[in-house]
Every structure is written in structure tokens, then in C-alpha cells.
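One chain of protein is taken out of this complex; the other chains stay put.
Moving on to chain A:
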Amino acid sequence: MAANSESEANFLEQLISSRNRDISFFLPFLFGLSSNSSPSQQEGHNPNPEEQTGGRNQERIILINPFTQGMIVIEGGGSGGRGFEDFLREISEKQGLAPATKASIDGMPKVVITEEMKRDLECSICLDGFEIGTEAREMPCKHKYHGDCIEKWLGIHGNCPVCRFEMPVNEDDQGMKRNTNSGGEIWVTLSVTRRNPSSSTNSDNPSS
């Protein structure tokens, strides 16, 4: 059951974070509830949203999946005082392309900077120029950066900062990244109820 709930939570989280746009698609099935103030679903259209959220230190979010009749309750333990929207935003922000594979980062050629190259070349990450005789790293799209700068970026998102050329990425990394991002802040409990009038009253645990 624990494994089930985790995978279901991951599925939903993935659904939410797979694309920004998908949030609005999924919103009809999301319900925000707070423990000590009246819920305000409509994007902050009460006169004083700051005041309302000010007193909260525990935010509870209930997700209902109509396809599986599953329900997930998320307690925002680490997000004291912040709203339901912030939670959604936080999830949607923590995406983007997965890191590039180590092999592809290591495989980028090193280019020695010549006087001619130096003239109008600057590293688009730190906005600094290059010194003649030093080495720059060149991506397959031919854009050049300081080694430290581009290695750090590709370790976060595997694309070229200038043209968004995509490096090979490790798909597993993407999943792992999500887990570590969300793991510290929220905990998830899941209860599944099947509407089956003929079954006994113990309908909480259909599978185990």
C-alpha cells in the first residue's frame, strides 16, 4: 500500500508538473482546504488575501482523481503561512529539462581562446570575457562558455543557455530530481474509497 500511494502521488505530481498548462486542465479536480480559515479557491479574489493567509501555518491540499476515485491529502508542513497557489507554483517551477549526462558534459571539446576569438566573445553565463590562451568549452551548437559556468548549468538543465540546444539527458535523473525536490517539504497520505454498496463497511483498504 505504501508503495502504491507513493507511485500514485508521483503520478499526480508528474501530471501537475509535466507542463505548466496542464495545471489549469487539472484544476477542476483540486480542492484547497485550510485548517483554520475559510477556503478561498478563487485566485486571491478576496479583499485581503495577505491577512487571510497570515494566520495559517498548516496548509492542507486535497487532490481528487475522478478516474481512479483516489484521494490524496497533502500537508504542507514546511510551507508555513504560504498559500495553496504558492504550492502549485512551487511544483510547476521545479521542472525544466533534466541535467545532461556526465558523458556528454565531459565530451565537450576544449577550445583555446585566440586573440581573434577574444574580441567579441563573452561567456553568456557570467557575462565575463575570456583570457587569451585559456580554454573555453564548446557545446555541439558551437556556443562557448567558461568550463565551470557551463558544467554547472548542464548539471542542472541539459540545454544550451543561448540556443536551447538539448544535450543527451538521463531520464532517470528527472524522476529522481522530482523526488528529492518534493520529499523534504510535504508528506502524502492516500486513502482510496470504492463506491460499492454491496461490499462491507471496511472499504478503506481495497487492495491490501
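Observations on the structure shown:
One rule holds in what follows: a contact is a pair of C-beta atoms (placed from the backbone, for glycine too) under 8 Å apart; a residue touches a chain by one contact, two chains touch by 3 or more; residues count from 1.
One rule holds for everything that comes next: contacts and distances are computed from a predicted model.
The listed options are "Cell division control protein 45 homolog", "Ribonuclease", "DNA replication complex GINS protein PSF1" or "E2 ubiquitin-conjugating enzyme", and the UniProt record of the chain not shown names that protein "E2 ubiquitin-conjugating enzyme".
What chain A contributes to its contact with the hidden chain is residues 20-21, 24, 42-45, 49-50, 85, 89, 92-93, 95-96, 124-128, 149, 152-153, 156, 159, 161-162, 164.
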